[in-house]
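Sharing a structure below in structure tokens format, with a few things to ask.
Note that one protein chain is taken out, while the other chains of the complex remain in position.
For reference, chains read A, B, C and D in written order, and residue numbers begin at 1 within each chain.
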Amino acid sequence: MQISPAPLLKVERLAKNFGGVRALNGIDFALNEGDLVGLIGPNGSGKTTAFNIVTGILKPSEGRITFGGADVTGNAPETNAALGMARTFQNIRLFNDLPVVDNVMVGLHRKRGPGFLATVLGLRAAARAEAEIRQRAMAVLDILGLSGRAAERVGGLPYGDQRKVEFARALASDPRLLLLDEPTAGMNPYETADLGATIARLHRELGITILLVEHDMKMVMGICQRLVVINQGNMLAQGTPAEIRADQRVVEAYLGHGRKGGRQRGPEDVHAVG
Amino acid sequence: PGAAQDKEPINVAALYNLTSGGLSSLDAPSFNGMKLKAKMINDAGGILGGRKIEITAIDTKNDTRETATAAQRAVAIKGLVAGIGQSDSTFALAAAPLFQSAGIPFVTSGATSPDLPDMVGDQMFLVPFGDDVQAHAMAEYAYNTLGLRNVAIWTDNAMDYTTGLTRYFTERFTQLGGKVALEDVYMTTDQDFSALVSRLQSTTGVDAVFASSGPDTAGIIVKQIREAGITLPILAGDGFDTDLVLSVPGEALAKDVYFTTHAYAGIETGPAQEFRAAYQAEYNTAPENAFAALGYDAMGLVADAITRAGSTEPAAVSKALAETKAYEGVTGTVAFPEGKRVPNKPVAIIKVGGGKMNFETTVTPKG
Amino acid sequence: MLWVDDIHVRRGGTHALRGASLEVRRGEIVALIGANGAGKTTTLATISGLLRPRSGTVRFAAEPDAAPVELSAMKAEAIVAAGVSHCPEGRQIFANLSVAENLAIGAFLRRDREGIASDVADIHRLFPILKERAGVPGDRLSGGEQMMLAIGRALMSRPKLLLLDEPSLGLAPRLVEQIFDILERIRDEGVTVLLVEQNAAMALDIADRAYVLEAGSIVLQGTGRDLAEDPSVRRAYLGAA
Amino acid sequence: MTGAYLLSQIVNGLVLGAMYALIAIGFSMIYGIVRLINFAHGDIFAVGAFAALGSIAIAALPFPLAVLVVLLAGALVGLLVERAAFRPMRGAPQVTGFIASLAVAIILENLAVMTITAQPRTFAIPAWLGALVPLGSISVRVVDIAIIVLALVLTAALVGFVRFTRTGMAMRATAENYGVARLMGINIDRMIALAFAIGSALAAVAGLMWGAKYGQISPLMGTVPGLKAFVAAVIGGVGSISGAVLGGFVLGLAEVLFVGLLPSEFSAFRNAFVFAALILVLLVMPNGLIGKSTETRA
Partner (left out) sequence: MSAPAAFLLRFALPVGIGAALLYAATLSLDPYSLTILQFVGINVILAVSLNITNGFTGLFSLGHPAFMTIGGYVTAILTMPATRKTAMLRDLPSILAAHEWPFAASLTAGGLVAALAAVIVGIPVLRLRGHYLAVATLGLIFIVQSFAVNLPGITRGALGLAGLPPVTNVWWVYLVLVLTLLTCWRVKHSSLGRTMLAIRENELAAASLGVKVARTRVLSFALGAFFAGVAGGLWAHLVTLIAPGSFSILLGFQLIVMVVLGGTGSIAGAAIAAVVLTLSTEWLRPIEEAAGLFGASQIIVAVGVILVLIFRPSGLFGTAEPNVFGAFARRRRHAQSTP
């Protein structure tokens, strides 16, 4: 593990029981400022649970979480959000009845929204703040190529676009740490590659720290600097994509050998099919 | 004015809570009584030389706001002579002030707070006796005749009528030297009195229960008290003047119940009998409770005042009303003492037993 | 056995399908691919009776010699009875039914107790976690586990035609492989499959034939292999440069 | 305070609670399947009472037959209401159905007032139902025992039906997701109609028992018990049948014990106390006594 003096996010001995099910069984990892780390593992290994605990939606059964040097274990989600965490959800959670742009604007309210009195009294400052928020939201939508659908009701968008809106919403809040739970689920390889490139670019340009859960190995391996692998609630491995790919235990538990006598599937060997 | 104009109808407004629960089981019979009287008058050729009474009825929906707007609509009716209605003081108070400012008399058939005329003004008239009168009568009867000394009191706190009744009863009964051993309250919509019954049962030294109740809970109260094996006398006001007191508990349990009411119950002759027969014929049911008779008398009283005034001018009718000295109603003889608009009426005391309502005695208040 | 002919479907304000036509033959795996919002889900929902076409027909013949029935005139539940099973997009597990009940409800129209029991056993063999979690409410499963449950549930009606909407969604790579293996096995056991997939490469690989849907109409069709080699498909759906 | 006093208050509370429970079961049944807070439930309860009055007092049917008539009448009205008011707006937001049920309640009540007036009626019952049964230091009426037994038996039967039968499972699936339920081959119209029929039949039987217990019924009698049943169902955990029963008993006991155990000055605050206590219960258990945690997976 690369230890820097103060990692941005540090997770220690995190464990979670759901009734009789031990979903997490003591996992440890840390993210430095500016990292782009992948969290991978088989279905049901506890990735989403780890996200839920880090962001405060669930309380851990055991373990400690520090964020920016402060202990945030057991904080409420809104507190963590105020500290700079933003996330997307595996089962999309959008504000279905609101237009796309308003969905993104909600994320901006915390930092830039005008106060109650200013709003009710119709102060000029409130109007200015509103306009600014809207502009920023549009800018973020633009990055994801969604500005054309900004006024549509988000609930009517196709699945893939809904994912992008979630991403935009999280991004708009200027997070210090962005937690993405399967952002490309429901996208085709082309779109996946595109979104992967966008994530990498945002990471590079804005220096946001990102923790990414994703099952698309091509994308994960392509953009992450480091991977954390968990299996059945336990740490399985940590390392660079190359190390992980070579790790026999990871292959066994997660990556698999490819279908039909080891023929590797995936976009890169479409040629081989022909 | 020509002959045609003479035959113009006489407009009277009826403001009753006919729907939406609450008081509708009191107000609807009252309204029926009123309509019946108007019909009988009209069938007999009308008044003031053949003019017919025309009732404009407005449903006040158990809502004070509806009552207030209904009153506004009523007073705007061209040539309105008087308004009649309501069985509870709160509602009377929502309507009557608007009649007062329009200078049109409002005669309440069922609201019994004796303070109403003072609160509203000179256009407010009561047909029933004030609660003070019947409560005092019952207190005296209980203390003097029945020899009761310690009573438990159950009050329906949701109505002004019942809270007033309790106040006046307690006032008089303690004045006489009696004691209130237990006070319990409930709401009109309550059906289950088991908790109150158990408490009554476990309170020692009680001679009787005074149930300050409206008609809806009257029968249930008797049934539940008697079913628990409590044989104490039950005392009540005119809210008990309903068949339910007999039929809900059944003949075996409906006994030793005393209540005050208007001087028609238990009388098998005269106007009371005539009223009952007419009501039965018109609505195919016996009068549901005392309010039917009161509505009937309210209409009669107004018609009588119009006849005596010889005019449909509200001011003249109001004056005639105030001067009523002896209107023979079903519920007794109405007389307004000088400067008061609460009538001096005899109070009948009824004893329930043997599957019947038995007339015991009449108390005439000293006015 | 399935003929979708020139259907138009509106959803909310969108004209989601604009004259789409396709055909599924007995014993095939047919893949339907297309970009986000192309109308793939809408196509499946129209076949299974959840949506009604504005115009066009959907006909289905369960047996080779039977006369085709018009599905667009039937209720969704009758369509299931006719032998079409739809595993919907986004898993749609019954959250308050246990895992075991979710499977049982898949066999709602069946009465053969033994058959049902042996099918449950088969599904437990395919996805052992479903046996382990049998008593747990459906929504407590992880995303991938729910997907397994959804597929298992769809199989429980012993369909003649299985409609699958993105079965690999959110599955770990190893499991995706497993699912595709299973699809081939199902096909070999005589179930015809109409498969909507974002993982176009794998879909085209196992598909006998495939259609490409764009903006509500079919723009390309052919064998899986042909389409996988088509340059425009490769550019748009396979992420090849 | 004597032991007998406390015991009699507890029995009173249980009987009242059983009445609430009887009404609440049907309420919960409908809610559980259709996610509809059916405010017309109280009025169907009144329909049941009048059907009972008609068949016992007027048609002079024997009691068991009368029960059957009441069940049928309730189911019929329930089906009618479902068909006319709720089926056409299937799939609308939850609160829409709630409003529709309010409208149905207003229609039923006003129709009743227009046709049979709001007057309370006497409800006479066979003598054996009113007989006293000694129970330790106090005695209880047969009708009270019948009510408690009926509430418990019906709960057991319904819970068993919903939990263990194929139809019950289909009803639960329907409750969650109409679309996917249809994909399983479930005829959701039939399931929903069934839920209404059962729920309404239960309300009607509750009306019969209410009349038998209190001896008096009226077309508007359902308003308050309907509201209380709603509260009971929610206290227990909406949609849960056993929760509704538990909620009914808790509500009945709370009500009677508040009035019975506190000094009588406080009985005016009966409703306030009961509601305050129930709010407290909900604050401690935000999903009701048996309510499932709604903590969803993120």
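One rule holds for everything that comes next: a residue touches a chain if its C-beta (ideal position, glycine included) is under 8 Å from a C-beta of that chain, and two chains touch if they have at least 3 such contacts.
All figures in this text were calculated on a predicted structure; none of them were measured in a lab.
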item	value
Partner chains on view for the chain not depicted	A, B, D
Residue among B:25, B:42 or B:113 that touches the chain left out of view	B:113
Among D:238, D:256 or D:290, the residue in touch with the chain that has been omitted	D:238
Chain D, residues in touch with the chain not shown (by the definition above)	37, 39, 84-85, 88-89, 91-93, 95-96, 98-100, 102-104, 106-107, 109-111, 113-114, 227, 230-231, 234-235, 238, 268-272, 274-276, 278-279, 282-283, 286-288, 294, 296, 298
Residues of chain A in contact with the chain not shown	55, 57, 76-78, 81-82, 86-87, 89, 93-98, 102-103, 105-114, 116, 119-120, 122, 126-127, 129-131, 133-135, 169-170, 173
Positions on chain B where the hidden chain makes contact	18-20, 22, 56-59, 63-65, 68-69, 72-73, 76, 89-90, 93-94, 97, 113, 119, 157-160, 163
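Note that only the chains that are shown with their structure count from here on.
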item	value
Contact-richer chain pair (by C-beta pairs counted) among A-C and C-D	A-C
Central chain (by mean CA position)	D
Mean-CA-position distance for chain D and chain C (Å)	43
Length of the line joining the C-alpha centres of chain A and chain B, rounded to whole Å	74
Where chain C touches two or more other chains at once, by residue number	140
Multi-chain contact residues (two or more partners), chain A	48, 90-91
Touching residues (chain side chain D, partner chain C) in the complex	166, 169-170, 172-173, 175-177, 179-180, 182-188, 292, 296-297
Residue ranges of chain D touching chain B (in the complex, touch as defined)	1-2, 5, 8-9, 12-13, 15-16, 19, 109-110, 113, 117-120, 122-124, 130, 141, 210, 214-216, 218, 220-221, 223-225, 255-260, 264-265, 267-268, 270-271
In the complex, chain B residues that touch chain D	18-21, 24-25, 28-29, 157, 182-187, 189-192, 194-199, 201-202, 215-216, 219-220, 223-224, 227, 243-244, 247-250, 288
